[in-house]
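Here you go, one structure.
Only a single protein chain was left out; the remaining protein chains are all shown in position.
Residue numbering begins at 1 within each chain, and the chains themselves are lettered A, B, C and D in the order written.
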Amino acid sequence: MDNDEILKVQGLKTYFYSDEGVIPAVDDVSFSIKKGKTLGLVGESGCGKSVSALSILKLIPSPPGKIVGGQIFFEGIDLSKKTYDEMCEIRGNEISMIFQEPMTSLNPVYTVGSQVMEVLKIHKHADQQEALKRTVELFNLVGIPDPEERLSSYPHQLSGGLRQRVMIAMALACNPKLLIADEPTTALDVTIQAQILELMKNIQKQNNMSILMITHDLGVISEVSDEVCVMYAGTVVEYSDVYSIFEEPLHPYTIGLYNSIPKFEQEKNQKLFNIPGVVPNLTKLPKGCRFWPRCVDAMDICKKKDPLIGEAKQGHMVKCWKYCKEVSSDE
Amino acid sequence: MNSNEVLVETVDLKKHFIVGGEGLFSKKKKAVHAVDGINLKVAKGETLGLVGESGCGKSTLGRLILRLLEPTSGKVLFKGQNIYDMNGEELRKLRKKMQIIFQDPYASLNPRMPVSEIIGEPLETHEVAFGKEKEKMVYELMREVGLRSYHMKRYPHQFSGGQRQRIGIARALALNPELIICDEPVSALDVSIQAQVLNLLKDLQQQFQLTYIFISHDLRIVKYVSDKVYVMFLGKIVEAGNAKDIYDEPLHPYTRFLISAVPKVNPRLRESKRVILQGDVPSPVNPPAGCRFHTRCPNAMKQCSIEEPELKDFNGHMVACHLYSR
Amino acid sequence: PPAQQKEKVITIAKTSDPGTADVQLTTEEYFIPLNIYDRLVEAVTIEPGKSELQPGLAEKWDVSEDGLVYTFHLRKGVKFHNGEELKADDVLYTFDRMLDPKTKALNTDFLNMIDGAQERMDGTADSTRGLKVIDDYTIQITLAQPFAPFIACLSTPAGSIYNRKATEAAGQDFGVKAEATVGTGPFVLSSWSYNDQIVLAANPNYFKGKPDLDKIVAKIVPDAETQRMMFEKGEIDVFDCDNARSQIPYFKNSEKWKNQIVSGPRVGVYYYNINQAIEPFDDVKVRKAMQRAINKQLLLDTLYNGTGTVAKGILPPGLIGYNPNLPGIPYDIEAAKSLLTEAGYPNGFQMQISQTVDSPNTLKLNEAVQAMLNDISVKAEIVQMDEAAWFGTRREGKLPMYTSDWSADFNDPDNFMYTFFSKQNSKVRSFNYNNEYVQEGLEKARAMTDQNERIALYNELEKIIVYDDAAWIPLFHLDHLFVVQPRVKNFKVSWNGWSDMPYYEVKVEE
Amino acid sequence: MMENKKDDFVKEEYDEEMEIYGTTFIKEVWYRFRKNRMAMIGAATVIIMVFVAIFAKWISPYDPYAVDLLKQFQPPSSQHILGTDIYGRDMLSRIIYGTRISLIIGLIPTLISMTIGSVLGIVSGYYGGKIDTVIMRIADMVMAFPSLLLAMVVMYTLGASIYNIFIALSIVGWAGTARVVRAQTLSIKEKEFIEAAKAIGVKNSVIMIRHIFPNCMAPLLVLLTMGIPEAIMSEASLSFLGVGAQPPTPSWGLMISNGKEYLFSAPWVAISPGFAILIVVLAFNFLGDGLRDALDPYMKQ
Partner (left out) sequence: MGKYIFKRILISIPIIIGITIITFYLLNVVPGDPVVLMMKEHISPDVLERVKNEMHLNDPVYIRYFKFMGDLLHGNLGRSYKLNRNVTDLLLEAFPNTVVLSIAAIIIAWGIGIPAGIISAIKQYSFIDNFFMGFTLLGVSMPIFWSALIMQYIFGLKLNLLPISGFSGPQYVILPAIVLGWSSAASIARLTRSSLLEVIRTDYIRTARAKGLKERQVVFYHALKNAMLPVVTVMAIQVAGLLSGAVITESVFGIPGIGRVCVNAIQNRDMPLLQGSVIFTVGLVIIGNLVADIAYSYLDPRIRYD
């Protein structure tokens, strides 16, 4: 194992067991993040990005969810071997997470200030005074106006963006080694977004922090990521460094995504490009490649056999028959 | 461009939230000037884009237009009628014509209702369809926003963030309203779905002469969908005009910042330093005297901290800034 | 320092708090009055079920020939708890106070035969004509008409003598606040915490000598089971089996307790009333059928553990005038059925038995009788009412059949016969019994001075009421059982079988 | 060409999937309920109880009214499985017959007061202001009022009958439910999905029924399951007032309070009705828990 890999996910499988059957929300996903680097995780909504992130922290709601396979190494240690209490030491401290839904992810009955201070108190054993000071500092950092005032606001009194910033402040509080940011800037306007991204980069530089950036905003990805992992229907379809992804996307899905971005120069009455069809029902996946029903270049083999992810170019992994010369071993 | 009939108009709309300090008996009460005197007009069939920093009062404005909040003062005229004068039943009827897509999709979905019920509810409420027919309509709506029929019996918590947003969109579309307030409708969606939804909104607009108030911080999208753009800052409009004008020739310093801050979809460009706003973020509780932006404005003049600039009209391009006093 | 002599304390339990110690304001709470006051004449228990009138505060008394004027000679040197000496004026004050309408006294019936009592009670006179102080130690009471049981009446707790000075000073607090309540009795009311406990302390200056007990603690324990457990644990010294009859077999069979049971006859009677104003009870045959349909012996054996005797009439053994020669009413279903057929009810009828709520003992009896009546096809429904409603309806003469019991206040047949069957009382007790001969006889008997003649008359009337007119269903005379701790000595069941009794002679051993 | 492909896919998918997922809410709840073993045990017990109540006449070994004083207080034996009481009546038969009254008394007043309480509580919490003040102050009054007096008044004005007990118990019982539901409503009505419903134009009444009420279910089910034993017990205390079941009608409440005296001397008389109540309480609690879980979408698995 690479020594500078802070997180290594191997063959992760997280399934939900529902009335309708088994939902393989994350099905054999592998990626790794290097120290001080950022991995971008993109993909259509519902493809399993958040579930992957939650699996890392072992926060999958169970029942109905369950990690059924794979390993997650954090600093070389298998997290699945950690006890509950050991995980508590890691969560919020070494790995922290910014959640996607800022309203429901903040406890409605406590002030946002106390919720941020709590992290400091448990992990840094800060006293009230220190925690308060640091929280004001953090609020300032993430661009919350009037930090002292806002400390005593309740979540419902804040706008969506402010809540999101509170979440970010909370995640950054303990200078984690790994930050999982699940759509951290979707609720923010561009100026704040820029500010936050800048902030993350700075902290990353200062503390050699690694980031798992989950977003669908390719702009943000291109702005911060070093490597990008594209997911589709619970699997990784393309995985490479940021430049090749943007300059030379290989997988038809990635290409579709790229084309869907509205450009500044987009004509108003010109329709936006989109990938036809919808994400497949995870309980009833199509036979063969999961993407074939929506793929413009679908071949016969695509409908029959699921390709394996393989290196199409140097360090550029793709899961597509177009780039796989050999027939997958298990068929 | 449809500049004919004015569908919605707000007149000096204000909303101040009273916030108390902690503790039961604290006297420390303050007002958050969330919306502070907004005048805007939307013509039928037009899309009004509303951009602005987060927390500047966009969602509050949206809620006020639908009378989901009672204003501190001001009027909202829908087809010339002040909705604040309406009684319960009139208002209810009106709801059929005005819809909102909420910013926070999860919180706005009843956790105890399956998705089909959530989307079907407006149909039932306004007696559009019941039973099997309703199911079918719901199914079609779900398809349109990119959800699948097997989602119908699921509950909100079983969806991913983007999927939830689509439920909200489907619900708002169900009644074919005349006006939809889209409060960040696509910001939680991935680009592909985003494109689908935007195309859908466009189609619907063309088909039914829909009017949108489109709240977003994604300037690319706002530019793509809007006919007119209003830029808000701390509860006030600082710039307004045709989308093209605003993007091509932003006047207000804040607008210029906004446009330049849009991330480029090209990793090579990321080292080219973006302009980051400096200075303290002003507070809506004690908005700075004079121009509210002056604390962060690189072009701030003496006058800016004293006198509040008025919104002035330059051939349909309005701006509130002392740089452009004439 | 010398070792302190251990206090001799007896602890008893009462089911409810008496509320007031002013005996003129109560008709049933006699525990405190019997121990802190004295009366001119005392009814003393000489052996179980037997009593004797003995001088109390009055050393002796004379009655005039015509039976109208009573002269009482008071004992000298008797001190009230506040140190005042007993004077004739205190006696006059006490009786006048009772008749004074402002007192709102409830038991004026014991004194209303005094000359001028009626005017005093009506508020038309400021004093009672018939009460006269002769000197400090002599008082004369004149009656309006001769009244045979007068002396016996004075021996009831209601005849307790108060101190004028203390009582007037106490005002409303008399009988409520311990320190304001003053009598001459063997015990002093020392503390009272409402619904919790009452403490009586020995009166060292008692004219008959200081009682053996230093203290009586009366705890208010509403729950009978709790009382029993407290007794077994030794937290209380006396257990009144009336409260938990179901425990009698246990005590009787227990090696530890069977010799500690103190029992005495209750000079009283359990009966069923029949309301003749309600059809079909206006028919004497129906009433007779009812008398025969109830198996008294079985009830006594199964519900009361056989502790008593089946009653044959109204007057209980131990009472003056008790007639042991009455034939008794047999349990005879066939006779009852044929009586019903004769009366025109071959298939029985519907009727009601009323009772107060929250009295499980009564309910047991009623349920059993309900089943017995069912055997002669009489369908009885048990109607429960709360006490206030029950007594209220009864007063109006409208209460359906009910069971109750009565025990002697004073030793005279009048206390039974007149109470139930005088014209007025027969209505307010819902008998609605109308037999002019009987009712005139009852009035006449009151004023008769020849005791033998009186008793003969009472015996005749009793027979008419129970056997000829079948106006009364006698049930039984029950014994009153107490279980006492071994340390309690000289515990005697009071002659009339009350639970409230004087504790002057009771002793405890340490 | 592409468009076509998409549409075909839609068509067949719709037909096929509508069939599978076109289940009703009730069916779905039932599906989840069925999988809960404890809940099924509870439901089965309740059904058995109802069965016993209906067919008491055929099930009970003896006439529950047959008095035989000579057979009083027989301990449990093969003849009298639960022994006999003070009148020599068969306890088992009385318990069986008692199921009727006690089940009715446990359920009906509880349901009535729950219904009244829920309606008033939701209305009060939802509208707030004056309506809230009036309803809640009335509730305060009802709660402070001596229920004994109220029951007495009902009994004297409406007459002593078992049905009037329903009324008496319901009058006293609604206030607590109303307060609980109101508290829940106060919190739920501030949630965003209520705002969303308003934005659609859903009528207030519908909001209260469809959106708020289901979210109050959890505490309501607890109150319901707790209300049943309480009602059975208060029947016992009302019997003291003479408004309960009239003797010799067997009711558990009455049996349990009459049995108190014999708790130590003839324990079977006291314990068997108590045991019967315990079974009912447990059954309804299992049932309630099962329902709660079945109605809770989070439990969907």
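Convention: a contact is a pair of C-beta atoms (placed from the backbone, for glycine too) under 8 Å apart; a residue touches a chain by one contact, two chains touch by 3 or more.
If you're wondering where the values come from, they're calculated on a predicted model, not measured in any experiment.
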Task = Decide which residue listed in D:55, D:145 or D:163 touches the omitted chain of the complex.
result = D:145
Task = Have a look at C:5, C:124, C:195 or C:347 and name the one touching the chain we're not showing.
result = C:195
Message = Just checking the interface: what residues of subunit C touch the absent partner chain?
response = 16-17, 19-20, 22, 25-28, 101-102, 104-109, 112, 121, 172, 175-176, 193-197, 219-223, 225-227, 229-230, 232-233, 235, 386-395, 404, 406, 424-425, 428-429
Inquiry  = To test your reading of the contact rule: which positions on subunit A touch the chain that is missing from view?
reply    = 54, 57, 59, 61, 84-85, 87-93, 96-97, 99, 101, 104-110, 118-119, 122-123, 154, 156, 167, 170
Note = Omitted-chain footprint on subunit D covers residues 38, 133, 136-137, 139-141, 143-150, 152-153, 156-157, 175-176, 179-180, 182-184, 186-187, 190, 218-219, 221-223, 225-226, 229-230, 233, 236-237, 256-257, 260, 263-264, 270, 274, 277-278, 281-282, 285, 289, 292, 296, 298
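One rule holds in what follows: only the chains that are shown with their structure count from here on.
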Request  = Find the chain most remote from subunit B, comparing centres computed as mean CA coordinates.
outcome  = C
Query = Which chain has its C-alpha centre closest to the mean of all protein C-alpha atoms shown?
reply = D
Message = Can you tell me which chain pair comes out on top for contact count?
response = A-B
Task = Indicate the whole-number Å distance between the mean C-alpha point of subunit A and the mean C-alpha point of subunit C.
result = 91
Query = Centre to centre, by mean C-alpha position, how many angstrom separate subunit C and subunit D?
reply = 49
Junction residues of subunit C - those touching two or more other chains = none
Message = Touching at least two other chains at once: which residues of subunit D meet that condition?
response = 21, 28, 192, 300
Message = Using the touch definition from the top, list the residues of subunit B that touch subunit D in their complex.
response = 63, 66, 68, 88, 91-96, 99-100, 102, 104, 107-114, 121-122, 125-126, 135, 139, 143, 148-150, 152-153, 155, 157-158, 168, 171, 175
Message = Please output the residues of subunit D touching subunit B within their complex, sorted ascending.
response = 10, 13-14, 17-18, 20-23, 25, 28, 191-193, 195-204, 206, 210-211, 214-215, 295-298, 300
Query = How about subunit B: which of its residues touch subunit A in the complex?
reply = 17, 19, 21-22, 30, 32, 51-55, 57, 59-60, 103-107, 143, 146-148, 150, 158-163, 165-166, 184, 187-196, 198-199, 202, 217-221, 223-224, 243, 247, 257-258, 261-270, 274, 276-277, 280-286
